[in-house]
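The complex appears here without one of its protein chains, the remainder shown in place.
For clarity, chains are labelled A and B in written order, and residue numbers in each chain start from 1.
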Amino acid sequence: MKHFLNINNIEDLNATIKEAIALKAHPFKYQSQGAQKTLVLLFFNASLRTRISTELAAKNLGMHVIVLNLSDAWQLEFEDGAIMNFQNSEHVKEAAKVISQYATIIGVRAFPTLTDKAKDQSEWILNAFATFATVPVINMESATAHPLQSLADAITVAETRQKKKPKVLLTWAPHPKALPHAVANSFIKTMQLQDVDLCIAHPEGYDLDPTIVKNTPVYYNQNKALKAADFVYAKNWSSFSEYGKILNTKSDWMLTKEKIGAAKFMHCLPVRRNVVVEDAVLDSDQSLCIAQSNNRTFAAQIVIKKLLESL
Amino acid sequence: MKHFLNINNIEDLNATIKEAIALKAHPFKYQSQGAQKTLVLLFFNASLRTRISTELAAKNLGMHVIVLNLSDAWQLEFEDGAIMNFQNSEHVKEAAKVISQYATIIGVRAFPTLTDKAKDQSEWILNAFATFATVPVINMESATAHPLQSLADAITVAETRQKKKPKVLLTWAPHPKALPHAVANSFIKTMQLQDVDLCIAHPEGYDLDPTIVKNTPVYYNQNKALKAADFVYAKNWSSFSEYGKILNTKSDWMLTKEKIGAAKFMHCLPVRRNVVVEDAVLDSDQSLCIAQSNNRTFAAQIVIKKLLESL
Partner (left out) sequence: MKHFLNINNIEDLNATIKEAIALKAHPFKYQSQGAQKTLVLLFFNASLRTRISTELAAKNLGMHVIVLNLSDAWQLEFEDGAIMNFQNSEHVKEAAKVISQYATIIGVRAFPTLTDKAKDQSEWILNAFATFATVPVINMESATAHPLQSLADAITVAETRQKKKPKVLLTWAPHPKALPHAVANSFIKTMQLQDVDLCIAHPEGYDLDPTIVKNTPVYYNQNKALKAADFVYAKNWSSFSEYGKILNTKSDWMLTKEKIGAAKFMHCLPVRRNVVVEDAVLDSDQSLCIAQSNNRTFAAQIVIKKLLESL
């Protein structure tokens, strides 16, 4: 593995999930592996879980961790050939090469614009770092993907599943703000690689990138999609076709205890209570959200471990 | 000790002060105690002393420390049953449970609103973390209490006292901004547990919470209160009865070298020079302020040590 930019950078997903579960049982087993090695985490956007779990994962492996909020530095330029006479103080070419000399691995979090679809789809920030860095780059949520989250999700499903081929539903849910597609995209890509019966539900107009959805069944009727689901993953996203728009609020798509029945409930967090899902679900034993967030540590740890091994 | 939310969470204050003084002499004696353990510090408000001394204390015990300014994440919701359709992105229920999985101990700094007395008195932020976290929580200054400061103050008095029962005066002092009651409250509660002759001085209208002051003598005449004082602790606070208001500036309550005589001068810092107290006091050997701030490290260290031992 050269970089961890997307879930398909992992060669054998099932083996990796097993290794992550083994790490969870013995998080300090490889604590000398990262000695004298440094993980630099670059945040272009806010973070709570990713920030803490990724730092913890690296420290479990004995690494130093240096965190930089780009807002504490300055704005980067990403355009090739730019005449840098305006706001941006440093080109990503320099930034990525410079930081590569200080870091064994670089983590990058950079959300989409949600206004410029082509730019977002090009993964301009993440790919610039992957191109110009001379060390491995980890995607800590980019414009279109959040593979550390989906790996944690897959670990959680693997730990919890009780059927040979459980039904896993990803359902759109309401939200007051226009949100990215990254979590939904990565969850779909990851579950498509798992032995599950995956389907997607969302209101009309909220179709996700067809190159990601592929043949996965899509329902515009949430109740129909929820039937016999074993895992219900709720997530809001803004429109992909009318890019970044909130088409309607569809509050009747909020998940309730009645709706999910006996299914396990999943969400990447942060979650808007009583908008995305009602309290009764989150406060019940059916919610896997807290377990998912715990698995963020071991998802990050197995990824860092594999990158260290491939140096 | 389950949490360290207030000074009375410490069972034997005098023994703890002695242990802290012993730690100060040998700060690295227990440096393997915190191995593979992580302290996560959450700051809702600005910090200098608390930030550095608490991190140092944990590292002296061999812990990892992860610091998060909540302004680098997002706004939390604290209301039970809230329909989270506005500014707040994550409920403290999730935040506290999630961080508990990454942390061995969580430190929280959260100042009062000074506009909503009932909310502040309920310690809505600190208590929410204490309620929903599944690991010990340390108060790094909350709406109504600053027990790490008052423990450091008690250590400083213990190191410096020369009489069997010294006279300790907490006196209000002027300040251009409306300030919380936390430091004053915790100093009073802590000194009430010490073998000292404690009294309080402030202008009329500045009476502190009567459930904290109890039978401690209160003077509205600063000069009278200063007589024969061995320790003079200056601190501004806003009105408690006319909640959060600055009633008057009373610049004649500024502490001077003439006023304090031979007494030792104490302040938690940061201090407004020549407003709270004149330069001549702070620059003299009578000032214990720098020693107090040094003891913040060992106050934090003994608290963390005890919490680690009670896991």
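Simple rule for what comes next: a contact is a pair of C-beta atoms (placed from the backbone, for glycine too) under 8 Å apart; a residue touches a chain by one contact, two chains touch by 3 or more.
All values derive from a computational prediction rather than experimental measurement.
Interface note: of A:1, A:21 or A:66, the residue touching the hidden chain in the full complex is A:66. Touching the missing chain, out of A:85, A:162 or A:310, is residue A:85. Set against the missing chain, the residues B:13, B:193 or B:275 yield one that touches it, B:275.
In the full complex, subunit A touches the omitted chain through residues 36, 38, 40, 64, 66, 68, 72-74, 77, 81-86, 89-91, 93-95, 97-99, 101-103. Mapped onto subunit B, the interface with the missing chain covers residues 28, 31, 43, 46-49, 51-53, 55-56, 59, 69, 176, 269-275, 279, 282-283, 289-290, 293-294, 297.
Everything below uses one rule, namely that only the chains that are shown with their structure count from here on.
Distance between chain centres (mean CA atoms), subunit A to subunit B: 39 Å.
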